[in-house]
Every structure is written in structure tokens, then in C-alpha cells.
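Shown here: the complex without one of its protein chains, the others still in place.
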Amino acid sequence: MKTFVGIDLGSTTTKAVLLDESCQVLGRGITNSRSNYAIATRIAGEEARVDARFTLFRRALTDSGDFGERVGEFLSAFERFFRLEQFIERLDDLEHTCIGQLKGGQFAALEARLSETLTETFIRVRREAGELYAPGGKRKSDFFRDIAGARFYAHAEAVSRETSFPYEVLLNSYDKAIIEVENRPPSGDLDAKFRRALARVLAEDRIAGAAAEWIRDSIDASLGLELEESYLVGTGYGRVTLPFSKEHIRSEILCHGLGAHLMYPQTRTVLDIGGQDTKGIQVDAEGLVTNFQMNDRCAAGCGRYLGYIADEMNMGLHELGPMAMKSERPVRINSTCTVFAGAELRDRLSLGEKREDIVAGLHRAIILRAISIISRSGGVTDEFTFTGGVAKNEAAVRELRKVLKENYGELTININPESIYTGALGAAEFARRAHSDGARAEGRA
Amino acid sequence: MTVTAGIDVGTGAVKAVLLRVEDGKVDWLARSLWRMRQRDPLELARVAFDQTLGEAGLSQREVSYVATTGEGESVPFHTGHFYSMTTHARGAIHLEPETRAVLDIGALHGRAISMDERGKVLNYKMTSQCASGSGQFLENIARYLGIAQDEIGSLSERADNPEVVSSICAVLAETDVINMVSRGISAANIIKGIHLSMASRLVKLLKSIDVRSGVVMVTGGLALDAGLIATLNEEIGNMKGMAATVRAHPDSQFAGAIGAALWGAYRFDRLAARGEMNCAA
Amino acid sequence: MNTTTTQQKAALRDVHKDASMRKQKAMMGAHYDRLTAAPQTGEKVCSTFVPGNLNELIDCFGLVNNLPEVNAIQNGLRRISGQYVLEAEKIGHSEDVCTYVKSDIGMMAKGNIAPNGRPFPKPDVLLLSYTGCFTFMKWFELLREQYRCETIMLHTPYLGDGTVTPNMIQYMVRQLRDEVIPKLERVSGVKFDIDRLRERLARSAQAEDDLVYVLRSARNRPSPIDAYFGGIYYIGPIFGAFRGSEDALEYYRFLRAEVDERIAAGTGPVTPEGDMGAEKYRLVVEGPPNYTNFRQFWKMFYDEGAVVVASSYTKVGGVYDLGFRHDPRKPLETLAEYCLGVYTNRSLPMRIDMLSRYLEEYQADGLLINSIKSCNSFSAGQLLMMREIERRTGKPGAFIESDLVDPRYFSAANIKNRLESYFQMIEQRRSGAAHAA
Partner (left out) sequence: MGASLSMSDVATIIARATALFEDLDFSAAREWKSARPERKVIGYMPIYVPRELIHAAGMLPLGILGGGDQLEVIHGDAYYQSYICRIPRSTIDLAVSGRLDFVDGMLFPSICDVIRNLSGMWKVMYPQVYSRYFDVPQNYCDAIGGNYYVNELAELREALGHLRGAPITDEELRGSIAAYNDNRRLVRQLYEYRRAKPWQAPATEVYLLTRAGLVLPVEQHSQLIRDYLSAAAAAERPRLDNCRIVLTGAFCEQPPLNLIKSLELAGCYVVDDDLLLVTRWLSEDVPTEGDALQNLAHAFLHHSESTAARYEPDASEKGQHLVRAVRRAKAEGVIFACPSFCDPALLDRPMLQRVLREAGIPYVAFKYSENFGQMQPIREQAGTFADSIKLWSAQ
């Protein structure tokens, strides 16, 4: 089948969206952006195709009334097993890479003991992998780096304590290996992994006989569908160095505008707060950008700001929002220079202000800065759509709602759980349109 | 004879010294340094001061003047406060009498100060609000690269092909660094690159206050970073019309505290002479 | 005409192009030579500004006109303004202030060398024709401190309410009559002769006619000129030291003929890389250009097929296309009116009217604002102007930021990003409109 690919190379993450001919999202994929944009593009694309398979499975299985109700449950189990397969595979890769590094190099002196310690650590991480992917299992993030990292750190600390092997060395070894592993696209035969996962889920659900046969056939049929990449459009921060030719590139502003329009056709104002940039975009009823504004050469108040604060307080990024939510009286903060954030925090703490009030104040400061960019792009018009990584932060969202309400009255504010894919979605739609325009042009010729 | 204390409350650490000053002769009685690590600076000031008293076997009543500097304006037991450019200039002269300029490189700001042989501040300039090229930035990157603070200097000296960080913003520079790591640039070359960009900023600062020759003393925590000192000298060497020498002293981090204590002694004498002060604080 | 071959036509065009370009170059060269030779020839020098440039009057006294703004532009184009700005900042000027001033101050600190390689002479008089910008005042106070020469202030009231009042004219004529002219007489040693002034004003008016003709030619499709990047060359002589001279008359005659050729041939503007390709977008531009990366900046437009059909910057040294001409019948009043009417002395509502009118009259696709960090006079309020003009005309605006002569504020990637998005947006709107139709 024909598919249309949109790639958004963000400063921190790379996103891919796959559309079918009727503008339905088939799949989404995400990975950390690295210096090598070609690899990031490939990985994100690969992830999106994996995701697309599940969409196709869903379509195949829902076609039959019998399975009806249970499709969702079944597919989520299926996906968990598949992800577990993937996780184990990459974990093995990671272990090999870690140990492979020992040959010569900076760890040579410690080689034997380090190898033992690493092996022990990986045994423990692998042992609990099943739990991570059990129903309701709590994973820190979608990225292998983060999931594996968190578990590795925890176990490495324990192991190093037991064996009195220097913890720092273990971390070092991990830090070096993870970059290599991350830069390798998911390897191996995907179909085989789907089938292994399918076998496990069928076994676990005790589905057998005709029913199992039918499911297997449906899945096989879906796997047989070729996902033909009919057109690809790239966008984003890395756009200038994108591994695509000019006609395959659209500005990120246009992509975000169109993406937001596709999600919410009534959208007129879009705010996107990413890792290093903040964009304010105005779109018309067709999703065409009429005006925009973005920060320039200064990363004040962007997503990374929260990262600095989290680092300073020794907390996870996802814990900041909840902490700020506890505040009743946010402190007033004027400076949003990301680098001085820590100093501002220390300053306020020494003045005796409460942590949650300061953190809430910092969230408000980010939002005010974003609002000033929105203002510069032409103000706020109903409906308002908030996208980008920071839209996941509940405290940022709360402050945004407050500020908008105080200053612009009641508005519809859209926040989509998939909002991080807005730019990629727009790009994919551009790909779809470019393809059909091309086809039309050919038809005419 | 005057016994004075100098307490330097920084953003990264609290430093305290106890000095005895007699007819221009200065004896170092005690010193103390406490890393801040999210603790209350005012409490640490007390702790550091008490530690110096204990070491010297003196009581607070025997100290004629307690001088604070840095962010120590609100230390409750101080006699007087001097601002850090005043004290760093004085402290640096004490450590190295030839000094005519100071580069104080702390966690967030860099300061260039020029002075005469008596420690009178002639001119000074601070880096602007933007934090790129600060100690904090270096610290963050070191943390990211898994490098301990005291390794930084020697690592930088091992660089063979430094990769220069061009972004003006520390955040954007951080991305540059992450990209460098994934391109396989060695930690040594990255650190040296950061040293280079810091040095270029700092040397410009010196130039802007017209320091062109003589001894420039680096004070503050980054004085311990031999790689930065070396880079500063290279940078000066490459600059037309600049002939200054940058040095650090093993006690550089105490320069502020020493300067404060010395100014305290001086002020005490003057006030005592005017009869405005006759007993210790 | 029908019988001339394409080749002949091309040859003719080349000749004409050469004529106006060569002429302008020669004029500029001769002017800088005259200026830098002043210490030898004994001619006296008067420094003044482009907006409110009283060239006819200055010339009446035999003074050589030196325009620091034009020098700054030259230094920008030759990419040496950056180091001058840094020099001025080292001497103690703030990073925040207008870089025209700093480029000038820095140039002085570094030997004050003119484009012909010889030092600029010390001015004998600073004519502070204070029109449309408060920075001028500080600029000449700074120069006065250096040169310690006579400084004459001619205060032009601002058209805050959008009209020229009799009080304003009277105030300016009195300043001219009782202060400016007597002081110029004293400095130059030449007695004021009103007929000499009239003669020059008459020549100005004629050249102005031709200039307006050239600027208006952009109403054609395709436009034979670029009214911003090319326009900067077209205004050179008349905004600079040549208004009222025979040279200027001749230059504009050449130029007009050349443009006629292009209209007849149906060709677009000439760019540094030759004739421009198909005209895809027609823009009105508000704000000065960037000079340090002028070529690169221009290229971002013609590479995309964008041509500027009208601009406000080509009105800073006088707004002629709305009807004003220098009038020899009322010499002092006409100078006053001229100063009062220059673009930067117009209130925001007047600027909005003018640009909206351009968008319609020149059938432009949209308004582009190049907001200049240095220039509060232009920049403060441009965001509102853009929105108001969009509202009135229904045409989209775009906003980019750079600086006149400070290369630090030219971020090519950023500007390109914005321009691309803008052009794609215009494209989309068109196809959107086409789809809807």
C-alpha cells in the first residue's frame, strides 16, 4: 500500500508519522536526535513502520465481528510482548557493546573485573525486563536509553556496592556504549519478532484452534502488505542538514501549522514548546500559516529550562510538574535564562521561599515567555492548540490555561497526547499532497 | 596587633580565613572551605568561621574585625562588608605582589579587575547576564562527560585537536557538545574547546579594561583548573598588543577571603584612629 | 524598434545599463576625491544627514557635502563596519545603540579612511538637520566633541498629527533664515544668493520627476526594477551629494531610458547574477536593508523569484511619489516642506497609509518588514504596522530582523527560514484560492 512519511528532526527528538492515502495515521515513531540525522531519520521511520503494523493488525482483526470487544486488549498484550522482544534484543546489543569496548582502550586495566561486574548487572536488568513490560508496568519513558539507563544505574549501584567496584567506571562504560547502540537502527528480522510475540500472546491468552488460526492468518496477511514509501517530507531544526533534497523539505512552521489543523480543524493559534525553541503560529481555516514567530539564538524558557531545574533539584523531568501542582502561591520570577535557572532557584531558596512555589513560579515564567512569543506572532485566537514536549507537563499546562483565561477569556485549548508528533504529521500530509499533485500533473501531461 | 577574619560567601563555596596583621606583616592563622551543596550559606559562614577560630584557638571576642565579601552582606556577625572586586584585588596582591589585574572566574560570572600596587581598584568589568562560558557550564559538561572536577585540567592539556564550541548560548552549546560526543570527539578535545571559548571571552574582558601587560592573577574556584590557565596564556599570546601573564596561586580560591580580612584590618585601624571603633564587634 | 534584433536589443540594454551604472560610479568616485582633497583645495566641508539633506543649500555656499550615513553604508558593503562597531564599543559605546553611529565613531578611531583610501577631512560645519530620528542629535554631539567645529541645529518638528501646520513651516523657515543661512555664510565666507538656490531646486525637481517615473515602473508585470535592492542604487545620487546638480539630472535621464528599455523588452530586474528569472512573488518592503550581507540577502529573494515592487526605504531621503517636488518659487518653504515630509518624519498612521497604498497600487502579494535592530525610528511600532496593514489589505505580512551595518545581527539561517515559510505561505494561499475557485 502507499504510505506517506513525515519526518520532524527536532533539536532533542526526531519524530516520524506514516499516513495512508486517506490521511489516516498509520504509525508514529520517535527517537533521540543525534548528530547523524540520517540515522535518526531511519530509526524514527522504522519505529513508525512498526507502529503501522499494529494499526494494520487492528484493522484486520476488527474486520471480523467475532473478536470484537477483545481486539484492544489482545493488541496491547501483543504489542507489549513485541516491545519486550525488542528491548531484550537491544539489551543484548548493549551488553555486547559494553564488553566489546573493554578490548584495549581506557578500561583495559580493569578489564576482567569490569567484565564480571557488567555481566552481573545485565543479568539483573534482564531478569526484571518481563515486569517492565507486564500489564500496567511503569516505564520511565519510551526511549530505550532512558528505560535501560534507569534500571542499569540502579542495579549497577547495588552491584558495585557489593563488589566494591567503582560505580563511576560502570557509568562511564554505559554512557559510551549507549550512544553506539542508539545509533543502530533496530536490527534483525522484524517479521520474526512479530511472530514470536504473537506466539507468546496466543499462548498466554490460551487462544488455540480455529480462532488462533484465523488470527495468525490475519496477521500474516497484514505483514504481507508492503508499506511502500510513496513520498517523504522532512522538516525541523535539522532541516538545513537534512538528508533530503529541496523539494522534500518544508519549513517546520508550516508543518506545525498544518499538523495542528489536522488534529483540530478549528485551531487558529498554535504554541509549540520544544527543547530549544518556542514557536507561536497563527493558522487559517485551511491550516495555512498566516503568521509566526520563534525564539532566536537564545534558549530562555524552552524545554531544556525544565531540564536544568530538574538537574539542579536532583529530580526527574516528569516529577517537576506534579511538584509545581502542589503550590498555591507561585513566586514571581522574571528571568528565564535557562542557565541562570539554577542560580535563581538557589537565590529563592535562600530567601526562604518554598520549593514548590519556586518551581511553580518557574513554570509560570516559561509560559509567560511563550505567551510573549505568541503575542509577537499576532496574539491568541480561539481555538488554541499546545504542542511539543512541554505540553506533557501538567503544571505548564495549568499555568497556560490560567494565563489564557485571565487575558483572553474562555478559549478552547487543545492538548493532544500525541502532540509531540504535530510537526511530523504536517510533514506527512505535505507528502501526501505533493504525491497527489504530482499524480495529477502527470495525469494532465 | 590586629586579628581579622575574612569570610567569602560564594555561590559554590564558603571560604574563611583568620589573619594576624602587625605593622604590615601578615600571619595566616587559619583557613576553612565548605562546598555549598545546597546548604544554607549563612549557616556555612558560621561553621567556617567557628572552624577557623577553633584552629587558631581564639574566641570571637579576640577578633577585631569580621569582614565579609561575596554574598555575605547578611551574615549576622560581620563588622563590615567589602564587595568581591575590592577584596579579590587586595587578596591577589597579597598572594603575589606583582599582580596588577585579577580574573575572578566563579560559577556564574567572570570578572576582570585592574588595580594599582596598593590594591586600589582602577577598573573592572563583569561578563554580561548571559551565562555562556561560565564555570557552571563547564561543570555541567564535565558532569555529562563523566569527568571529575580535578581531572578537567589535565584532560584539557592532553587535547590534540580541540573542537571549538561556537554557540553564544550555553544551552545551545550543550547540544553542540552532545553532538560532538556522538561524533566521537574525545573528551579532552571537547574540554579544551570549552576552555578556548571561555578564554577568548575572558581575555576580551581584560582587554576592555585596558589590561595589556603585567601579572594577571586568576582567583576563584577555576584557578585550580590548570587547563584553563594554560589556555588563557595561549589566548593572550595570540592576541596582538597583549603581553600579560596569567597565573594562579595555590591559595587563589581564598583570595576574596584574604582580601576581606586585610581590608578589615585597614578599616579597623582607620576607624580606631578616628575613635569610631574601640572594641571588637 | 520592430526591426532591431534581440541581439541588438541586448547590446543596447548593456550600453544603457553601463551608462547609468558607470555614471553613478564615476560620480561617487569623483565626490570622494573632491572630499578627501579638501585640505589641499581649501574647499570647506559640511557633514549632514540623508533625511533632511539640504544639498541645494549646502551647494549654494560651495560647501562639499559629506554624509556619515553613506560612509557607514559603504563600510557595511565593504564588510569593514563590523570592526568599526567593535572599536566603538571598546571606546565605551553601548552594545545596544544604533550601529550607524558606532560605525562612524569606530571609523574615526581607526584613521577615518574614505573608500578611496585617503583620510576624510575634518568637517568645517556639522549641519544637524534633525529630521526623523533622535539619534542624529547625539551623533553630531559626539562628532562635535571630536571635531570641535561649528554645529548648526535645524529642528524639524515631527508630523505627529499627520499634517504640516503653518506653525511648523514658519518655525523652520525662521530657523533657516535666521540661524542656518547666516551660520553657513560665516563658515563658508560666501554670501547667500537666493537665485543660486532656485536654480538648484529647479534641477532637483526635474530629477525627481525621473526618479518617480523609475520607481513607478514597478507597476508593470514583470516589474523591470527591484524597488528595494535595486532601488538602493537608484536613490544614491538624489539622496546623497548630488541633488540639484547637473550630474544628477543626467543620471536620472539615463536611468529612465534604461528602464524604458526593460519595460519594452518585458524583462525583469537585473540582479548581481544577471537577469532575474520568472517573477513569482511581488513584495512591498518596509525598513532599511542589511548592508553587511547585501548580496546574500538579495539572493534569498531572487533565487525564489521574489521581486520588490515598492519600498519605504527609498523614501527616507524624500518622499516624491506622493506629489512633493522641490519648488524654486518658494525656496525656503520648500526646503522646510521637504524635511517635514521625509519618510521617517511621518507618523505611524501616515506610514501605514502609504504602505497599504503601495500594496494595492503595485499589486503586491504581501508586505515584508525588515526590522533593523539599530533603528528605533523605523522599528518601534512596526509590528503594529504589519498587523494594521494586513487587516486593511487582506494581504499577508512577514517580519524579519537584521541590522544595517552590524554583521552580528544578520542570521542567514533564520532569515532564510522565515522567507521560505513566507513564500510557501503565499504559494499555499494562491493554490488554496485556486482550489476554492
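In this document, chain identifiers A, B and C correspond to the written order of the chains, with residue numbering beginning at 1 in each.
Note that in this section a contact is a pair of C-beta atoms (placed from the backbone, for glycine too) under 8 Å apart; a residue touches a chain by one contact, two chains touch by 3 or more.
Just so we're clear, the structure is a prediction, and the values are computed from it rather than from any experiment.
Though it is not drawn, the left-out chain touches A, B, C in the full complex. Contact with the omitted chain, checked across B:84, B:189 or B:231, is made by B:84. Listed residues C:19, C:109 or C:142: the one in touch with the omitted chain is C:142.
Within the set C:101, C:270 or C:285, the residue that contacts the chain not displayed is C:101.
Of the candidate positions B:126, B:148 or B:243, contact with the unshown chain belongs to B:126.
One chain is missing from the display, and on subunit A it is touched by residues 332-335, 340, 344, 347, 368, 371-373, 375-379, 403, 407.
Where subunit B meets the missing chain, the touching residues are 71, 73, 80-86, 109, 120-121, 124, 126, 129, 263, 266-267. Interface residues of subunit C with the unshown chain, by the touch rule above, are 91-94, 96-98, 101, 128, 130, 133-135, 137-139, 141-142, 144-145, 148, 151, 153, 155, 157-158, 160-161, 167-168, 170-171, 174-175, 178-179, 347-352, 371, 373, 376-377, 379-384, 388, 401.
By definition in this document, only the chains that are shown with their structure count from here on.
We define each chain's centre as the mean of its Cα atoms; on that basis subunit B and subunit C are separated by 51 Å. On the side of subunit A, the complex with subunit C involves touching residues 240, 250-251, 253-254, 286, 288-293, 296-297, 376, 378. The touching residues of subunit C, when paired with subunit A in their complex, are 383, 387, 396-399, 401, 411, 413-414, 417, 420-421, 424-425, 428-429, 432. Across the complex, subunit A meets subunit B through its residues 11, 34-36, 168, 171-172, 175, 179, 183, 276, 297-299, 302, 304-305, 308, 311, 337-340, 342-343, 346, 349-350.
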